[in-house]
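Taken from a larger complex, these chains appear in their original positions, while the remainder are omitted.
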Amino acid sequence: MTLSKKDILEMGSLSVEEIQVILKTAETLKEISTRPIKKVPTLRGKTIIHFFYEPSTRTRTSFEIAAKRLSADTVSISASTSSIVKGETLVDTAKNLEAMNPDAIVVRHRAAGAPHLLARLVEASVINAGDGMHAHPTQGLLDMMTVREKKGRIAGLRIAIMGDIAHSRVARSNIVGFTKMGAKVILAGPPTMIPMGVEALGANVTYHVEEAIKDADVIMVLRIQKERQQAFLFPSEREYAQCYGLTRERMAGAKEDVLIMHPGPINRGVEIAPEVAEGPYSVILEQVANGVAIRMALLYLLLGGPR
Amino acid sequence: MTLSKKDILEMGSLSVEEIQVILKTAETLKEISTRPIKKVPTLRGKTIIHFFYEPSTRTRTSFEIAAKRLSADTVSISASTSSIVKGETLVDTAKNLEAMNPDAIVVRHRAAGAPHLLARLVEASVINAGDGMHAHPTQGLLDMMTVREKKGRIAGLRIAIMGDIAHSRVARSNIVGFTKMGAKVILAGPPTMIPMGVEALGANVTYHVEEAIKDADVIMVLRIQKERQQAFLFPSEREYAQCYGLTRERMAGAKEDVLIMHPGPINRGVEIAPEVAEGPYSVILEQVANGVAIRMALLYLLLGGPR
């Protein structure tokens, strides 16, 4: 299987066929992480730079583990320890990194579009590990992998996404991805957090979470950023939990075989009740495990063949 | 040699036999670090996460070097660059890391008991690299290794531990460990820094350091934390040095073949005079070298066999 692409920048630029190749590859590679010796020599001698302008544990760790299980060499750069403090532009940083002949650059940046800019400037493969409120395609892919693993398919399912749709790169990647793969996406949350015109992406909108929950095969709960409270987008965590949180009470209205997902890190008792996050329908940790597999698949497909 | 344990959390939960297995394994593995090619393939394909909530050079570097000399893959997470800043609980962080299938998690945390909590939550082996004022078992083990290397035995020796016993995880691990191995531990320091009832651990207490020094086979000097001065536990560094520091003058009252130890980093001229720290009885740097060997031994014993 191959992928005739240099970069993974956003869900919108992946075709249905490409997504299927990525998911199948990830399903195959997942088994490596359960072996006693969790390592294959596939990417030996490849250099991968992890370039994180924003703090991150789970995504950076997931990418680093994926790279190492494929035997690639990794170098990690974080904004706090880098010459970005000296005010270098992203363009110059990109060209400088490129001059060291990396095979891939994995980038997280607070500015939407930064990975796209980088991708145009360098010959190395660029993987977007989250850019501002724009896109987080590897999260979207691992979410699809998790749904397919548990439900056997994506097409025809109803996916409810609950919470701060407007400020979420995860939401955007999932709306685009699941819609493309034939699922129906329903968005639910406070009116201040649902962007105008989001229906153009192919999703339905409701302001009553119960309505979204009722027929959903999958409920994806987004993280509430506490900073948004200061911007008066919601009054308090307690009130958010009461009006929009995925509580045990609300779960009573859900399908028997619903899947509960969350991109993490969760705010326990705010957007999701602890007993729901840890309940029998939750696949939150499967999402994390599949994250390593999806990143292995992307690195393998982008760097593994002859270039 | 094997160790039928999942985790290394504190000295108290290791039996005499287990400590002997660890020390013997470390003595064997120590030689690897002096070879031209300092690497064996034992842990190839194992993933070790180094998770340090508190800043650390020597302990983290020691663990990373130990892991790499055994060919394991390592990923390092520090509190400052991680999503811990987003307020995730330790429980959630633990479960997330676990979902990425690490073989071991090495953790340093300011909260006593954090590694124990982690160990209960994950299938991976957990090694405590220091938790609050509670335990630092790998320091205790490397101290025992150093004493055994230099004195040929531990049983029957008199070990004086000087300084801030109350706030020291090193002291606690050493009191428990040396006592268990048949040595006699004497604690000396200012009354404000010796916890009430510490004799219950099997140690003797004196407030006169000269008395502790007199018959000691080993003098272990603890680091004075400058923060404690602000809490009025000692009046000034100069006065601490005069009353409780290991000076050249006080060394005159010690045995001819005494060993001087310190877990580092040292405050020169405060708890220990520079000429003592660098003097002929000092084995401070041997402690550091043995630290790598002990950590290699633990990783080997926990991860090396078929699981």
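We just call them A and B in the order they show up, numbering each chain from 1.
By our rule, contacts are C-beta pairs under 8 Å (C-beta built on N, C-alpha and C of every residue); 3 or more make two chains touch, one makes a residue touch a chain.
What you see is a predicted model; the values in this text were computed from it and never measured.
Participant: With 2 identical chains placed here, what is the total number of copies in the full complex of this structure file?
Facilitator: 3
Basically, only the chains that are shown with their structure count from here on.
Participant: Please tell me the distance, in whole Å, between the geometric centres of chain A and chain B computed from their C-alpha atoms.
Facilitator: Centre-to-centre distance between chain A and chain B: 40 Å.
Participant: Within the complex, which stretch of chain A touches chain B?
Facilitator: 33-39, 52, 55-58, 61-62, 64-65, 68-69, 78, 80, 226, 264-268, 285-286, 288-289, 291-292
Participant: Would you tell me which residues of chain B are touching chain A in their complex?
Facilitator: For this pair, the touching residues of chain B are 44-47, 49, 73, 75, 77, 80-89, 92-93, 95-103, 306-307.
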